[in-house]
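What follows is a short report on a single structure.
All protein chains but one are shown at their positions in the complex.
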Amino acid sequence: MTVITRPAPPPVVEEAAEGAVGKRKSRHDALLQVTGQALYGVDMKAPGMLWAKAVRSPYPHARIVRIDPTRALSIPGVACVITARDIPHNRYGFTHQDQRVLADDRVRYVGEAVAVVAAETLRVATEAAKEVVVEYEPLPAVFDPIEAMQPGAPQVHEGGNIAARLHIRDGDVERGFSEAEIIVEEEFRTPFVEHCHLEPHAALAIPGPQGTLTIYSSVQRPFLVASDVAKVLSMPLSHVRVVATSVGGGFGGKNEMTLEPWVGLLALRTGRPVKMVFTREEEFQATTVRHPYRMRYRTGVRRDGTLVARSVEIISDCGAYVSWGASTLAKACIHAAGPYVIPHVKIEGFLVYTNNPVGGAMRGFGVPQVGFAYECHTDSVAAAVGMDPITFRLRNGLRDGCRLPTGQVLERVTLHQTLQRALELAGWERGAVP
Amino acid sequence: MTFHLRFWLNGQEVRTEVEPDETLLWVLRERLNMTGTKVGCEAGDCGACTVLLDGRPVTSCLLLAPKAHGRHVVTIEGLGSPAKLHPLQQAFITYGALQCGFCGPGMLLSAAALLTQNPHPTEREVREAIAGNLCRCTGYQKIVQAILAVSRGEVP
Partner (left out) sequence: MKKRGRGVAWMFYPIGFTAYANPSAAFVKVNQDGSAVVWTGATDVGQGSTTALAQIAADALGIPVELVTMVTSDTLQTPMDIGSVASRVTYIAGNAIVRACEMAKQILFEVASEELGIGPEGLESRNGWIFVRDFPERRVRLAEIARKAEVVKGRPVIGAGSYNPPTTFLDPETGHGKPYNTYVYAAQVAEVEVDTETGEVKVLRIAAVHDCGRAINPLLVEGQIEGGVAMGLGYALSEEMVLQEGRVLNTKLADYLVPTSLDVPPIDVEIVEVPDPTGPFGAKGIGEPSLLPTAPAIVNAIYDAVGVRIRELPATPERILMALREKEKEQPGRSVRDREDGRPEK
C-alpha cells in the first residue's frame, strides 16, 4: 500500500487513500453463485451433444490381450469408441512421460481407462461401456512401496520401481549426531487422501471448423491442458482452445489433463459436441490422490534444547504413474527439516511406483505430510529434553537471516510473531483449557 | 414407458415426460435445463442437489421424479432473483460464505428451510441444519455467520 505521509493532504489524496487493495470485497461472481447462474463444467451443454463414458480396468496390474468394441458399437445410440490405438501420441507427464491417455499394452491400477464410449445419452453410454469386451491377463502387482523397492518385486514400469530419488545435505549429519546428547527417532505415516472437490471432473468438447477444437473444462490449468491435448492428439496448439468454466473446487485435483483428450478426440471423430462427467466413484478410484508418505525422523538435540542434527527419510507411494510425484517429493524434501535452525541435516526422498491409485498434486504438495511429521516430532523432542513445546519452538525456530538446508537465506520470517498471536488468540496464558 | 410428470416448480406448473426411473435431479438439470441445482455424488451424500419438496429439503439425486408428481419443488432459481435476492442470498454474498460456490444452491435451500421452520435458530441448530450439505472450501464458518445474521435481521 502506498502510504501518503505529506502534511495537509488535499481531497484528492484522501480519495487516493481509499483504493481497492486491502478491502473486504465480495467475490466478483457471488451474485451468479447464489442465484444458481454460475456455469460449472457439469453445467455445460451444446446442441446435438453426445455423452461419454470410460471403460476402466478392474485389475491393478494386467496385460491387455484384446479390446473388442463390436458389441458396444452395435447398441443403438452408440456413436464412437476410442482406445489407445486412436491416440496419436499416447504419452504425457510433467517430469516423467509415463502416463497414457488410454492404457495400451498394460493397465497399472484399478480404474485406469482402456476405452471411452460416446453415445446419444448418458444411459446408453453407460450401458455400452459395459459391453466393450476387454480381455486381461492379470500380472503380479505390488501395493506396498517398501516391498516395491525390494529386488524381485513386480515391476510397474521398465527400469525399476524407484521413480525418483532426491537428497539434500547440509553440514555433517554424522558429526551432528555425535555431538547430540539425546537422539529421538520416530516414524510417521500418512494416508491416501482424495481432494473431494464437490464438482467432479467435467468437460464439454465442441468441434469447430478446419479440425479445431474448443474444450470447456472444470480445470485449474487450462494452458497446460491445451498444450497436452495438442501434443497427445498431434494437433497444432492453435487448433486447441481450452476454456476453464466456473470450477467447483480443485485443490490440485484438477491440475492436469484427465478427460479432455477423450472428449476432444470423440468430438473430432463424430463431428458433434461430447460431454463427460466423472462419477464420485471415479473420482475416488481413478483420479489423482494425495501421496501416502512414510517418514523416518531422527533428531539429535542437546540437553539445553538446542537442535544439532536431523535426518529424514521419506518414502512416497507414487502409485502407477509419476504425475506430480517427483515435484511433490522435491517440495516435501526441501521442507522436511521443518522451520528450525539445525546445523546438520540430511534428507533423503524416494518416489516408488506401486499398483495403487496415482498420486498427484493436492493442496500443500507434499508439505502437509512432512508438516504433520516434523511438528509432532518437535513435540516429542521437546518432551525428551523436558521442555514445553512452545519454549522449544521459540528457541529453535527460524528467524530473519536464518538459512534452510538448501542454503537459502530467509527474510521477513514471521514465525514467532504468528505463534505469539495464535497463543494469545487461544488464551494460552490465561489457561483456556481446564 | 414414459411417465407424465406434473408438478409446481418455483411456483409455475410444469408438465414433462420422464422415464419412471429418472431422478428429479436429472429432470431438473437435463430435461428442464435448470442447472442451478448441482450434481456432486448422486448418492445423497454431498447435498449439492438439495431442493425443497413441499418446503422440506431433499436430495433430488435420490428422489425419483414421479415422486414429485403434484407437489411443490423450489430450486435455487426460485429462492430469489438477481433483482430481488432472498436475504440469505444477500448474506452469503456479504459474508463471503461461498468460495467455489458449488455447494451454494443446496446450502442456501437447506438454510431457507431451517429459517422457515425456526426463524431464530442457535448456532448449533444452524450447524445441524446444514450438516448434510458438504462444503470443501469454506470450513462453514462464514456460512454459519451468514445464516445467523439473517436470523437476527442483520442483513443489509
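Lettered A and B in written order, each chain numbered from 1.
By definition in this document, a residue touches a chain if its C-beta (ideal position, glycine included) is under 8 Å from a C-beta of that chain, and two chains touch if they have at least 3 such contacts.
Please read all numbers here as calculations on a predicted model, not as lab measurements.
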item	value
Sole residue of A:35, A:220, A:306 or A:323 that reaches the chain not shown, by the stated touch rule	A:220
Contacting the left-out chain in the complete assembly, out of A:18, A:105 or A:304	A:18
Identified contact with the non-displayed chain, of B:36, B:57, B:80 or B:96	B:96
Sole contact to the chain not displayed, among A:252, A:273, A:305 or A:343	A:252
Interface with the undisplayed chain - residues on chain B	40-41, 43-46, 96, 99-102, 126-128, 130-144
Absent chain, residues of chain A that touch it	1, 9-13, 15-16, 18-29, 60-61, 109-111, 141, 143, 166-170, 182-194, 196, 214, 219-224, 226, 240-244, 246-252, 254-255, 280-281, 283-285, 289, 327, 330-331, 333-335, 339, 347, 354-357, 361, 363-365, 367-368, 371-372, 374-376, 379-385, 389-390, 393, 397-398, 405-408, 410, 412-415, 417-419, 421-423, 425-426, 428, 432-434
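Everything that follows uses one rule, which is that only the chains that are shown with their structure count from here on.
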item	value
Mean-CA-position distance for chain B and chain A (Å)	31
Residue numbers on chain B that touch chain A, as the complex places them	29, 33-43, 45-46, 48, 75-77, 79-82, 85, 89-90, 92-94, 96, 98-105, 108, 134-137
Contacting residues of chain A [partner chain B, same complex]	24, 26-27, 29-40, 42-43, 45, 195-200, 246-251, 277, 279-280
